[in-house]
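Right, one structure below, let's go through it.
Just one protein chain is left out here, and the rest sit where they should.
Presenting chain A:
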Amino acid sequence: MKHYKLTSVSAASIAIASMGASAQAEDLTLCWAAWDPANALVELSKEFEAQSGHTMSFEFIPWPNFADRMLNELNSGGKLCDLLIGDSQWIGGGAENGHYVKLNDFFDAENISMNDFADATVYAYSTWPKGTENYYALPAMGDANGWFYRKDWFERDDIKAAFQEATGRALAEPKTQKEMLEIAQFFQGREIDGQTVYGAAIFTERGSEGITMGVTSALYPWGFKYENTPGKYDMEGAVNSAEAVEALEFYKEFYKTATPPGYTNSYMGESLDAFKSGQVAMAMNWFAFFPGLYADPNTGGDKIDFFVNPPQNQAGSTLGGQGISVIAYSDKQDAALEYIKWFANPEVQQKWWDLGGYSAHKAVLEDPGFVDSAPFAGDFLEAMGAVQDFWQEPAYAELLLAMQKRIHDYVVADQGTAQEALDKLIEDWTETFEDEGKL
């Protein structure tokens, strides 16, 4: 009998102890877009699971639905995500609408310094209002829009000779936007190995953010600005400057004369498909895809090379990438913060880069071996030195959709002039900022 009692007490103790342990171990859900870096993060996070005892679940949404799905989740106060790697433009809305936990106190308590991360990424992914030291995210995935091309075609003697004859200069990575257009036009409709190929795959998508991300890759190098004075919303003369008009006309010429037929509604996926199927000589896309492109058995390896978005009047690249935030509606904020702390560790950041994620930590980026660590690493660093982002206002979606419409109307649907498109864009944006009480 005594023995029986002892056994019972022991069993109860073990059960209570194990209950105590399981109460501390959480199952965290991290939400992000479904793309190559997300797979790398799953791999990376196994180390966190082993160290912390927490388990990680992932909710990856395809890019076309990512914003709709996640913003609905945030707006409804949903508890699906404990951690969210949200787009840079969402930071204003995330902060002002109370979706994201403010991280300043946590950073101070855990000695996480934002000075350890690349300045451009801290500014773009973490802070709201801009220029202040209010942090709502840790830079998670540095990214910018860049270019890749068929190196094997560029190195062929017959093609080099034809290009020299056509343009009077050597075929090489373009140094300016206009050189890039010239190369694209040279390849447009050319027959290579019995197949008709085209100049370049650029972004023209209408529904979400595609054509805006594409056209800003031309606008920024021409000197486009959203405001004359930062924070004043004085757009007249900036958004529709002579340089902006020229850049927009350039993008339209690029679309009309140097892209594959039917390329009217194309974004990341279409760009990758066009390149991998051997249709185009060059393509624009986010650096996030470059590790996968380089690893492609058909068009990767020694057949591909990469270059930063070429300058025109100045250097400029369209910012991509995201910060990681703790969701204010999560019941597991402590565990989520543990993940942030772990992720901010320089050693983890190095592994993140090694696995195919783009670290924004200076310990990784400023390492002497970084530039040679991948064929696109140097271009990535250069791009991140001259990135610009779209409005990050809480009303960014309204601002973005207005630009999508005006640009697509002009570039793809041939309606009006570049000047009219940008003038109308200012009207749309003015109305939005008036509604917001900022004008």
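As a working rule, a contact is a pair of C-beta atoms (placed from the backbone, for glycine too) under 8 Å apart; a residue touches a chain by one contact, two chains touch by 3 or more; residues count from 1.
The working rule: contacts and distances are computed from a predicted model.
Participant: Any idea which of "Melibiose/raffinose/stachyose import permease protein MelD", "Alpha-D-ribose 1-methylphosphonate 5-phosphate C-P-lyase PhnJ", "Energy transducer TonB" or "Sulfate adenylyltransferase subunit 2" UniProt assigns to the chain that's been left out?
Facilitator: "Melibiose/raffinose/stachyose import permease protein MelD"
Participant: Which of these touches the unseen chain: A:54, A:332, A:361 or A:408?
Facilitator: From the options A:54, A:332, A:361 or A:408, the contact with the absent chain belongs to A:408.
Participant: So which of A:98, A:131 or A:231 would be touching the chain we can't see?
Facilitator: Counting the whole complex, the residue in contact with the absent chain is A:98.
Participant: Thinking of the whole complex, not just what is shown, which of A:134, A:264, A:313 or A:333 touches the missing chain?
Facilitator: A:264
Participant: Tell me, which residues in chain A touch the chain that this view leaves out?
Facilitator: Considering the whole complex, chain A reaches the absent chain at 68, 71-72, 75, 93, 96-98, 205-207, 260-265, 394, 397-398, 401, 405, 408-410, 412-415, 435.
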